[in-house]
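Left out: one protein chain. Kept in place: all the others.
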Amino acid sequence: MKLTYTASQQAFRKEVRSWLARHVPKQPLKSFDTAEGFAEHRAWEAKLHSGRWSAVTWPESVGGRGCDLIEWLIFEEEYWRAGAPLRVNQNGVFLLAPTLMEFGTEAQKQHFLPRMASGEHIWAQGWSEPGAGSDMAAIRCAAERVDAPSGSYYLINGQKTWSTRAVWADWCFGLFRTEAGSTRHHGLSFVLVPLTLPGITIRPIRQLNGLTGFAEIFFDDVKVPAEHLLGEEGSGWNVAMATAGFERGLMLRSPARFQATAKALVELYRSRRASADRDPSIRDAVVSSWMQAEAYTLSTYNTASRLVQGGSIGPEASTNKIFWSELDLLMHETAMRILGQDGELMDEPPAAGEHGWLDGFLFAQAGPIYAGSNEIQRNIIAERMLGLPRA
Amino acid sequence: MKLTYTASQQAFRKEVRSWLARHVPKQPLKSFDTAEGFAEHRAWEAKLHSGRWSAVTWPESVGGRGCDLIEWLIFEEEYWRAGAPLRVNQNGVFLLAPTLMEFGTEAQKQHFLPRMASGEHIWAQGWSEPGAGSDMAAIRCAAERVDAPSGSYYLINGQKTWSTRAVWADWCFGLFRTEAGSTRHHGLSFVLVPLTLPGITIRPIRQLNGLTGFAEIFFDDVKVPAEHLLGEEGSGWNVAMATAGFERGLMLRSPARFQATAKALVELYRSRRASADRDPSIRDAVVSSWMQAEAYTLSTYNTASRLVQGGSIGPEASTNKIFWSELDLLMHETAMRILGQDGELMDEPPAAGEHGWLDGFLFAQAGPIYAGSNEIQRNIIAERMLGLPRA
Amino acid sequence: MDFDFSADAIALRDSIHRFLMVEAAPEMLREIWETASGRSAALRAKLADQGLTALSVPESHGGMGLGDLEWVLVQYELGYYAIPDSLSDTAYLAAHLLQHLPNGAAAKQDWLPRIASGQVRVAVGHPVNRLVADAELADLLLLWHADEIHALRRDQVQLAARTSIDASRRLFEVRWTASDATRICSAQAGAALWQAVHDRATVALAAQLLGLAQRMLDLGIDYAAQRKQFGKPIGSFQAVKHQLADVAVKIEFARPVLHRAAYALAEQQPLASIHASQAKLACGEAALLAARKSLQVHGAMGYTWEADLQMFMKRAWALDASWGDRSFHKARLAEHVLADGVRLGPGETFAIPEPAARATRAVRSATA
Partner (left out) sequence: MDFDFSADAIALRDSIHRFLMVEAAPEMLREIWETASGRSAALRAKLADQGLTALSVPESHGGMGLGDLEWVLVQYELGYYAIPDSLSDTAYLAAHLLQHLPNGAAAKQDWLPRIASGQVRVAVGHPVNRLVADAELADLLLLWHADEIHALRRDQVQLAARTSIDASRRLFEVRWTASDATRICSAQAGAALWQAVHDRATVALAAQLLGLAQRMLDLGIDYAAQRKQFGKPIGSFQAVKHQLADVAVKIEFARPVLHRAAYALAEQQPLASIHASQAKLACGEAALLAARKSLQVHGAMGYTWEADLQMFMKRAWALDASWGDRSFHKARLAEHVLADGVRLGPGETFAIPEPAARATRAVRSATA
């Protein structure tokens, strides 16, 4: 056991810090759930890419730095420490890219990864359908393979929903039923779809906060060139499960994010201590938040150090999801309790360096729901990790 | 709405208070889960009976005072306020008696009720069996009716378990399968069994605290006279459900009990405030405990006043059970947090008037389990009160 | 000992319930949310037609002369239907302040009949709130200044609008100047009146929060019974059932606490403030839990603007922190429960403490 950084890791941290200090926008960008904000965030991805910071864990050949997971954690710490913008291409860089690297053809990798890194392609998710939420195997959206003289393609018909980033994204990845009449997780394929194709209609879904973070996508005889199949036809479920593993697992929510919130919460409490202490349980919740953010960080470093040494990811995927989503709720609920009547104001200017608590509070509400609801995660833990019998 | 006591209720309170002040033992009795303590508590029942206080809600003809539920609540308040002993015959007076009054023959009522009131008969419960806990309809213990020349009787064979008070009790009431081959809630009958009959073996079950509050009862060709059938043969499920309704409902745990604990908790906190405030969430838990005890009291008065006016008991039965059992846990866990390292000591002499916190803590652990586990109660609330579909 | 409301109060509640069920469907709320003012003159007129603006105005001033017990039932319905209107501020709080002004105040004659008839909106600026709700459309503003009560017309104040997450709340920073001309009540008499108004607002919000909790529970039940996953309604899964059952328990045990608080107000009991705080905490807790659990049961759908749930959640979050946030009310409870010599425990729930009776007399004399 050795819980220290190497000299090279320390140098890496310095380099990240110094670059971010020079480039992080002084003014916060608009929300990427607005047209203007989306463009600003896309430009920020390009800026990151210009410094080779947009995908540090990727190989250098496709725009990354070949960082290991410990360096990635360091990068994330500096990123959140600097108050840098949220990543509009998280779907692509953290979720799709690992799947592409594992299942993609060489041509696919060379085509997609650099464009993802540069922000030229922003990716949306296409998992859920109206009848397939927690129960993803209930997918019905059809992709029929047609071998035409001009080239093979998939003819897509159906609907996706809760598609994150889809309102302004360029591409979407997801599961489609390529074998007519197949059921459950059989006969599904993982397909990459340009959202500019004819026959695609995108209907933005307005969220709690009034903005449109996700959308419905309607496919009406959409022709997707067959080379955009990822992995083998019919093996989409396995390909997707790898993605879902990443999603729920290590890289969806880096600990730095929660440490930044915990630190902001401590500062909020300290700045309003006199009123907050009228409810003494608030102080306890603040300290507990900090402890849990630390625990999440330690746990992630623990897993990362095991993976770096060639170990494999275990049940952390499901326990992580529950832990960070409940922590995020706790922190934001505590902040709202401290803020009292100021909490409801959408136009409250945050004090210097203050967190956008109301925005964060609303977003935290989604944590226990997306990326596999916490109920589903508890089932998985009970059945796969504890070995309890299925219902 | 009128939340005041009538002059006659105030007079009743005075009378109770004055009698208890003169008769409540100065020294706490030994636990009724010991032979000596059981005898002491039986004697206390007799003493209560001598003042006609052992069953105040019963008609005067069978040893009661014909009190309504509001007077019963007043009685309980004074009883707990006086620090009077726990009721060793709670099973009989509060659970069996209402069922006897509804389903019993005149002869049964005249025979059993006065003896119950006087403490001559202490009653045990005979619901659960090794394979029938939360799932009470899985009862297998058989009672075969035999019509002999010397008189009809039931021949009982099988086993009961978790039988509260059975170690030293005189009688037991419970459900037995009188129709061979019947399943679930069909073919069951409610029978009253003298625990002195030949063929009965009682094996005490040692509890968490080392004492024997419940027991297994083994029946080996036990002959119970047929006149001890309560209600009709085969209708035992309905008879029992009425009892279970009472059990989970209003009279199992009077609010005064929890108010007394909440008061003791406030006093404990005040007496150890300096150390308790190192964890500021303790004060919050103390105040919250008091609030919840008040809420439970108000809710019970609300129900009682409706019943007194001829209304019927609603879903309170299940919501009550969850509420008081979780409150009892909260209060005792909070007390243990305040007591810190003193909490584990079984021989710690309580300060003047102080609650037996460790005993109470252990007992509170059983709250969410007995009388229908809280999981079962939540199912009942969801299905019967909220109308959600069965699994 | 009787927890029942009068038959008349129940009839009033039932008729309001039926009325709002028809007149205040979620689609209408959405429309009003999106308007610039956030208020609908048509809705207010209908509420007045139902007699709600006249509820607690004395009969001598053209009202019905009813009180806190009727209001608590009405407020619950206003919460259940998330009514976007300043009815409560106008017809309950302002009406209370005005009618209890020391004798001879001209403001009573000027305003109470117009409140009763539904002609005017009145905003109330109490120091516990940083902002004043519904100031923009108010014909009259009753404002606190060092315990005095000042009455100003809309054109005598300057407003800056603030934006709440709950679009049915319209909040304003109010700038104004206190003067002898605007003062309608001295600090001596005003202090108890402001306290009485705060207590009523606290119970009013508690009732609205409980109504909101029940509505969110109902929405969760409906969704869980209809939505299918894995081939079954999600409401048949224990994980869903138990979350909703917990909400039901919280609501059941908040209700009598709320009703007792309203009774204590009506009876001007010395512990009315304490009971009001307890009611707001209990009902607020039920509402916050209902929001969380109903959202969880709704899944992603609950996170959308389209689903009705969001309107009720936002209102619950906002009201929970209004007229004294949880910390404020908890501190008040703690001070009471942990004080020397307080009477707690079995038999004390309905006892009226002696020493505090002086404070009650002060209120009574101020309102005589």
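Quick notes
Residue numbering begins at 1 within each chain, and the chains themselves are lettered A, B and C in the order written.
The definition used in the following text is that a contact is a pair of C-beta atoms (placed from the backbone, for glycine too) under 8 Å apart; a residue touches a chain by one contact, two chains touch by 3 or more.
Bear in mind that the values here come from a model prediction, so they are computed numbers and not experimental data.
Considering the whole complex, the hidden chain is in touch with A, B, C. The residue touching the chain not shown here, chosen from A:E40, A:E77 or A:D170, is A:E77. From the options A:T34, A:N157 or A:S305, the residue with contact to the unseen chain in the full assembly is A:S305. Only one of the listed residues, B:S128, B:T178 or B:S318, touches the absent chain: B:S128. Among the residues A:L3, A:A180 or A:A274, only A:L3 touches the chain that is left out of the figure. If you put the missing chain back, the residues of chain A touching it would be 1-5, 9, 13, 70, 74, 76-78, 80-81, 255-256, 259-260, 262-263, 266, 269-270, 283-284, 286-287, 290-292, 294-299, 301-302, 304-306, 308-309, 315-316, 319, 322-323, 375, 377-379, 381-383, 385-391.
Across the interface with the omitted chain, chain C contributes residues 237-239, 242.
Annotation for chain B: contacts to the undisplayed chain at residues 128, 131, 133-135, 138, 161-162, 205-208, 210, 214, 275-276, 278-279, 282, 329, 336-337, 339-348, 358, 362, 365-366, 368-370, 373-375, 378.
In this text, only the chains that are shown with their structure count from here on.
Centres computed as Cα averages put chain A at a distance of 53 Å from chain B. A separation of 40 Å divides the Cα centre of chain A from that of chain C.
Across the assembly, chain C contributes residues 237, 240, 330 that each touch 2 or more other chains.
In chain A, the residues that reach two or more other chains under the touch definition are 279.
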